[in-house]
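A quick write-up on the structure given underneath.
Shown here: the complex without one of its protein chains, the others still in place.
After this line comes subunit A, so read on.
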Amino acid sequence: MGLLSKKDTKLITDPLADNNPITIQVLGICSALAITAELKASIVMSISVLFVLGVGNVVVSLMRNIIPSKIRIIVQLVVVAALVIIVDQVLKAFAYELSKTLSVFVGLIITNCIIMGRFEAFALGNGPWRSFLDGIGNAAGYGAILIIVGFFRELLGSGTLLGFKVLGDPIEKTGLYAIGYENNGFMLLSPMALIVVGVIIWVQRTRNKALIEDH
C-alpha cells in the first residue's frame, strides 16, 4: 500500500463490517429501508450517497477551522443540500424513471443522519484526505447493506435482479416456476425491509460476539 497507510486503509475497511453505519452506528436508516424494493434503486442510492458523503466530508473538512461552532449545523446542511441538488438534477436528466422511483428520498439524503453524523464525528476534526477516505468508507458500508437488502427483496419478491428474470418467467412457468415456486410479494412491501435488516444484524452479531448489546 503505497498510497494508503495502514491507518488510512482502516478508515475504509472498518465501516464495511465492524463499524457499519447502518447496523452498528444506527445512521441513515430511513433511506436504507424505503428504496430497497429494487436492486437498481439501491445501487443508485448508494452511489448518490457515496458522492455526497465523499465530497461533503472534504468540503466540511476544508472549512472546519472557519465555521463558528454555533452555526455549524446550518453550514453543514447548506453544503449537503447543494450537493444533493446536484445529484437530484443529474438523476432527473439522465435517469428520469429512476428519479421518480426514488421520489423524495433523494431529497432526504440531506437529512440522512449518516452524512451529518460523519461531518460531526469525523470531518470537523480531521484533514481533507482522511475525511475523504472516511466518507468513502462509510458510504460504502451503507451501500453494502443497501445492496444486500435490495438483492434479497428483489430476488425473493419479484424473482428478478436488476430487472432480469433470473428465476424464470412466472407467466410462462419456466425455470423455478415450472416446479411450483411462487414469488413472495410480501418482500416488496415496506415492512419486510425492516425485518431483512433485522436479520442482517442478527447474522452479523452472531458471527462477531463483541458487537452484542446488553439491551
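In this text, a contact is a pair of C-beta atoms (placed from the backbone, for glycine too) under 8 Å apart; a residue touches a chain by one contact, two chains touch by 3 or more; residues count from 1.
By our rule, contacts and distances are computed from a predicted model.
Visitor: Missing chain's UniProt protein name, "Amidohydrolase", "Sarcosine oxidase subunit gamma", "Acyl carrier protein" or "Na(+)-translocating NADH-quinone reductase subunit E"?
Guide: So the chain that does not appear here would be "Na(+)-translocating NADH-quinone reductase subunit E", according to UniProt.
Visitor: Determine which one of A:L33, A:V60, A:L133 or A:L146 touches the chain that has been left out.
Guide: Among A:L33, A:V60, A:L133 or A:L146, only A:L33 touches the chain that is not shown.
Visitor: By the contact criterion defined above, which parts of subunit A meet the unshown chain? Give residue numbers in ascending order.
Guide: Looking at subunit A, the ones touching the missing chain are residues 23, 26-31, 33-34, 37, 73-74, 77-78, 81-82, 84-85, 88-89, 103-104, 107-108, 110-113, 116, 157-160, 170-171, 183, 185, 188-195, 197-199, 201-203, 205-206, 209, 212-215.
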